[in-house]
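The other protein chains are all here in position, but one chain of the complex has been omitted.
The letters A and B name the chains in turn, as written, and every chain counts its residues from 1.
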Amino acid sequence: MSSGLKLFLRQKKAVAGFIIIVALCLMALLAPVLAPGDPAQRVGRSHQPPTAEHVFGTTKMGRDVYAQFVWGARPSLAVGFATGLAITAIGTAIGLIAGYFGGRTDAVLDLTTNAVLVIPNIPLLILLASFAGTVGPMAIMAIIALTSWPWGARMTRAQTLSLKNREFIVAARMVGEPWWRIIFVEILPNLVPLIGINLVGSIIYAIVAQTTLEYLGFGDPLNVTWGTMLYNAQNSSAIIVGAWWDIGAPALGIAIVGLGLALLNFTFDEIANPQLRSGPALSRWLRLNRLRARELRAVR
Amino acid sequence: MRIPLRRLGVYLAAFLFAIVVNFTLPRLMPGSPVDSMIAQLGPRATPAAIEAIKARFGAVEQPIWLQFLDYLKGLATFDLGVSVKYYPQTVTEVLARSAGWTAFLVVTAVIFSLCVGVSLGAVAAWRRGGRFDAFVSPFSVVLIAVPPVIIALATLFTFGVTLRWFPVGYAYDPSLDPGINFTFFGSVFWHAIMPVLTLSPYMIGEFQTTMRSSMISVLGEDYVTMGRAKGLSNTAVMFSYAARNAMLPVMTNLALMLGAVFGGSIVTEIVFNYPGLGLTLFTASVARDYPVIQGQLLLMTMATLGANLLVDILYGVVDPRVQEGRT
Partner (left out) sequence: MNAPLLRIQNLDVDYLTDGGAFRAVKNVSFDIGRGELFGLAGESGCGKSTIAYAITRLSKPPAWVAGGQVLLDDQDLLKLSETALQKVRWRRIGMVFQSAMNSLNPLMRVAAQFHDVLARHTGATRAQSRARAEEMFKLVGISPTRLDDYPYQFSGGMRQRIVIAICLALQPELIIMDEPTTALDVVVQREILEQVIDLQRSHGFSVLFITHDLHLMAQLCHRVGVMLKGELVEVGDVRQVSRAPAHEYTRKLWGSIPQLPGHGAAA
């Protein structure tokens, strides 16, 4: 485990991504300190550009964009992380069960996974959301989680299948280890890098889906989240009138979260897939090779 | 071209799932969708229309399975119901208008992204560790993480509103009449640039990443070494030996991404006011036009299934091993 941690820390990209995420989470947690008061309060004139007093300007309704940004981070991040966790949990569980137990269980689960995978998510989400009316974060979380688990389930199932036939698992079964022990003690630890990718990818997806739904107006407009900020900005024609800060702040927030998570994912990908890893030795080999090729071309 | 029965089974299951969801959802919330639709119709609410709505959405005293059969019968004859917002147009009519534009947008974006993404990925893997790879590859990962909604808004603002390089809405200049002429096509092309450029970054990022991984794997294979041992040019080895084989997982990835592409197109159309299925869906959901929303889901599901089928066929063409049932 500690070698994994060392590997992680050596990757500058991962560390950068991690710092970004932690910074944003801290900002969200410290909202009462960074932007005291009610973010829905009217504090200034409509659509004012950023000034010293209101660093991110004001919305059409005269609310402080900075305060909304800081407070809005809370539900956006919280729901995003929680939903991502839920998606990963469901997907991993289903993938594991299908892969390990095989047979009819696998056939049914695999069919379900592939079938739900093929259905386009956003139209389904819009359908569910429009029937449900304006919904709070919990309902959005449920809807997103129930429609996006297949991607992770597929990956987990494939990996479980390949692990199942490895010698140490076969040996464990022959010795008579109970199935739950095999799954939790033998297989699961080997799935950790995959679960990491799954988790980060699911969080990214959850944040995108949540923002999209809220932008389209399915969120609770009274709730201050980055998605509803976009919705309100759009409805007040912020872009057309040139109030770029109104759209820009939440957009920037989402882009930065995405960036941080992507950097993390890049590294998880390399941990899970050693071939992609460019350790110092491989980098050195590639560099030497390039230099030599250049030399030889010049000698001609 | 033998498509494995398994794949067809999956597609059938997905389609059934969509149908069942469409059927059960309004019935799970009795009263409110039906009432709201009847209210929407307002003065146009003839008794016949009200009956039709009730029948379609289950506010009737018929056993469930009979209702389901009626529903299936309707689907078989492409009767998706009548739109509430655009009454008395049928759902099919409403969707048919916009489907063409969405198809145009999505197909153009996919082809563009495929070409760009795959090329970038192949070069990044071939020149692994070099400056190109060090810049392009992390950038691609970032592209995947930034949602289309953000890119759409940013693009609209920067290029449309501020720089005024491109028009900010519609599929073509509203003052033009559609026709087979250069001006019209030119206008269509011009208006499509920003939406296509919005849909593309996510796909380019995905294709680049997948192609690079796949190519790195393939470059380690013996047949690539043999290609080099044969004294073939670097280009020949990179294309015919490496890239060709590396494309296979990319195609599989393409099939998986199609659902997400439709999702992205919805948001893009809304931001750019592009008259495709996405915009129709949005206005329908605002107006609670449930028949159109449901029809939309079915249509998009079918489109995704159809596209998946197409990719399956293409894969079979490219990889001869599949045709015999083995992979």
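As a convention for this text, a residue touches a chain if its C-beta (ideal position, glycine included) is under 8 Å from a C-beta of that chain, and two chains touch if they have at least 3 such contacts.
Everything numeric here is computed off the predicted structure, so don't read it as measured data.
Within the whole complex, the absent chain has one touching residue among B:Arg6, B:Arg44, B:Lys73 or B:Lys230, and that is B:Lys230. Contact between subunit B and the absent chain runs through residues 220-223, 225-234, 236, 240-241, 244-245, 318-321, 326.
For subunit A, the residues touching the chain absent from view are 279-282, 284-286, 288, 293, 296-297, 299-300.
We adopt the following convention: only the chains that are shown with their structure count from here on.
Note on chain placement: the centre of subunit A and the centre of subunit B lie 21 Å apart, centres being C-alpha means. Interface residues of subunit B facing subunit A in the complex, by the touch rule stated above, are 9-11, 13-14, 17-18, 21-22, 25-26, 28-29, 33, 128-130, 138, 141-142, 144-150, 153-154, 156-157, 161-162, 213, 216-217, 220, 256, 258-260, 262-264, 266-267, 270, 281-282, 285-286, 288, 290, 293-294, 296-297, 300-301, 304-305, 308. Only residues 13, 111-112, 114-124, 126-131, 151, 204, 207-208, 211-212, 215-218, 230, 239-240, 242, 244, 247, 251, 254-255, 258-259, 261-263, 265-266, 269, 273, 275-276, 278, 282-283, 286-287, 290 of subunit A touch subunit B when the two sit together in their complex.
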